[in-house]
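See below for the structure under consideration.
Shown here: the complex without one of its protein chains, the others still in place.
Per-chain residue numbering starts at 1, and chain names A and B are given in the order in which the chains are listed.
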Amino acid sequence: MILELKNISKHFGGVKAISETSFGVKKNQIFGLIGPNGAGKTTMFNIITGNYNPSEGEVLLNGKNITKMKNYKIVREGVARTFQNIRLFSSMSVLDNLLIGMDHVTKYTYFETIFRFPRYFSAEKRSKEYVLEIMKNLGILEFKDELATSLSYGNQRKVEIARALATKPNLLLLDEPAAGMNPNETKELAELLFKIRDEYDITILLIEHDMKFVNHLCDEVLVLDYGKTIFQGDIKDAIVDEEVIKAYLGDFKHA
Amino acid sequence: MNKNIRNIVFIGLAFGFLFLAQNSLDQYTIRVLNNIAIFIILAVSYNLINGVTGQFSLEPNGFVAIGAYVTSLALLSEDMKWELFQLEDPSPLILALNLDLIPALFLSGIAATVVALTLAFPVFRVRGDYLAIVTLGFGFIIKVVAINSPEFTNGAIGLNEIPSIINLYWTGGIAIITIMVMLNIIYSKYGRAMKAVRDDEDAAAAIGINTMKIKTYAFGTSAFFEGVGGGLLAILLTTISPDLFQFFLTFQLLIIIVLGGLGSMSGAIVGTIIVIGGTEWLRVLDGPITLFGTDYGAHPGLRMVVFSIILIIVMLFAREGIMGKKELTDFFKKKKDQK
Partner (left out) sequence: MDLLTFSQQLINGIGVGSMYALIAIGYTMVYGVLRLINFAHGEIMMVGAFVAYVVLDIFGLSLAAAVIIAILMAMLTGVLTDKIAYKPLRKAPRISLLITAIGISFFLQNMVNVIFGGATKSFPVPPFFDKIIDFNGVIFTPTAVIVPIITAVLLVILLYVLYKTKYGMAIRALAFDIKAVSLMGVDANKIIMLVFIIGSSLAAVGGIFWALSYPIITPYMGMMIGLKAFAAAVLGGIGSVGGAVLGGFILGFTEVMFIAFYPEMGGYKDAIAFIFLILVLLVKPTGIMGINFEKSRF
């Protein structure tokens, strides 16, 4: 189990966003977190990545308790995420956006920076090579010097995923990566994610609404509704489950 | 390698300019150039925390004051101190403080940085725009402390007869060093992290950046060079007092970096030349004004009004300033890529 959530609850004032949810994600799985809007999926992400503290429960990463850890420290433990509404750094190129992902991997001190010690040059070179490789793998190498936010929506998505990959994660959290994409782009994305999973030996946990996409991609899903787990298991069984169908009535994209 | 040669050429040209200027220009122009050099140091430092890291701060006048006092006290001989201190006897600590120019300037920087790090902890721990208010208040407090501890600072009287031991080589040279340090920081993972904090602090944290640490680095670095700049300013002026480091100094720097382009080092340099050079020219506004034959009388302070209007207009209509966030070198790079 690379990721384990034990009895997680989260209240915001009077609202219970998540109630006693537990699940586990195995290494190299592509795990889907699905459910109608407002079910608590992004909240779950925020708890895993340390942006929120759960009201109850624990988050374990490879057995290590990361529940109360600060968000930037969790990245160093190997968890990276993307955002629903793509948050790239607007003043920087694609290359620089990715290099920021490598921040905790690129090791040289402030002092060494000012006086341009050799370690600065070797570390920068290594990191640059690594991210150029990532860009090549994701098909965005041609944009490396462009302003990240000037790219098309689909490419910006890729940059965000690439940036998350640059942090050398073991676990990648993707928040609605296929949002706003047409079926062709979605298919491409699914293939890309398979490729990434294999090539970088990582586990992927994603939030999605597109059932066809989820069906194609995910080994296992967890269905949330109003903060409660209503199903966990294979996606094929999920779509015929009564509770799941009820929850999605009106929200369903037929597979 | 190409880049290194280009850098060496630039520095060589710069020193060549300094040599020519020091030896051939008149006193008045040299004074203005000295002023410009010092303000370049202050502006590129201020730009680091405000423009590059995006944290609105009003710190310069406070740190400049610290630097000015530290350097002055370090350069004044023991005898001088006995002579100058009129309100109270100088404290033994002050009497013992005797340094040469370079250690004095270095100590100025360190002193400012220590204070900055102390302020950084309560302020950066917390989200919100408290940095501006805290640094604004800090500027006032420094003045209060300077006035109320005459055994350290000679109180409201201030210090004079500070040895005038610098020239354009010093101010220009240190300005060049400061620019190089700033550029080295910006073109590194620390600079990238600072810009990330500016662009989207929460996303930066989500990518693994310790935002509090980065802000502290930027703030401390700005403070250091503002302290050094303060030391140079004290020597240039040869006389300082608590009244000298008012908010207007910070305001001038703010206009400079906004006009030049928040976040751009080249912009800060360009802005300094325009504003400090322009200040001389705008001095006429503080005197009697005759426009199209009508005498409007003298209104001291009109210059300040014009400055504030310029700032507001830039913020409302040309927020990016002259350079935006780009550096001069970016324009050269673009051309090279297009070949």
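FYI, a contact is a pair of C-beta atoms (placed from the backbone, for glycine too) under 8 Å apart; a residue touches a chain by one contact, two chains touch by 3 or more.
Fair warning: this is a prediction, and the values are worked out from it, not measured in the lab.
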| item | value |
| --- | --- |
| Among B:Leu42, B:Val123 or B:Met194, residue touching the chain not depicted | B:Val123 |
| Touching residue (missing chain; options B:Leu20, B:Leu93 or B:Ile133) | B:Ile133 |
| Those residues of chain B which, in the complete complex, touch the missing chain | 50, 54, 56, 58, 119, 121-123, 125-130, 132-134, 136-138, 140-141, 144-145, 147-148, 202, 206, 247, 251, 254, 258, 262, 299-302, 304-305, 307-309, 311-312, 315-316, 319 |
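The definition used in the following text is that only the chains that are shown with their structure count from here on.
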| item | value |
| --- | --- |
| In the complex with chain B, residue positions of chain A that touch it | 49, 51, 71-72, 75-76, 80-81, 83, 87-92, 96, 99-104, 106, 108, 110, 113-116, 120, 124, 127, 145, 163-164, 167 |
| Chain A-facing residues of chain B, complex | 181, 184-185, 188-190, 192-193, 195-196, 198-200, 202-211, 217, 263, 325, 337 |
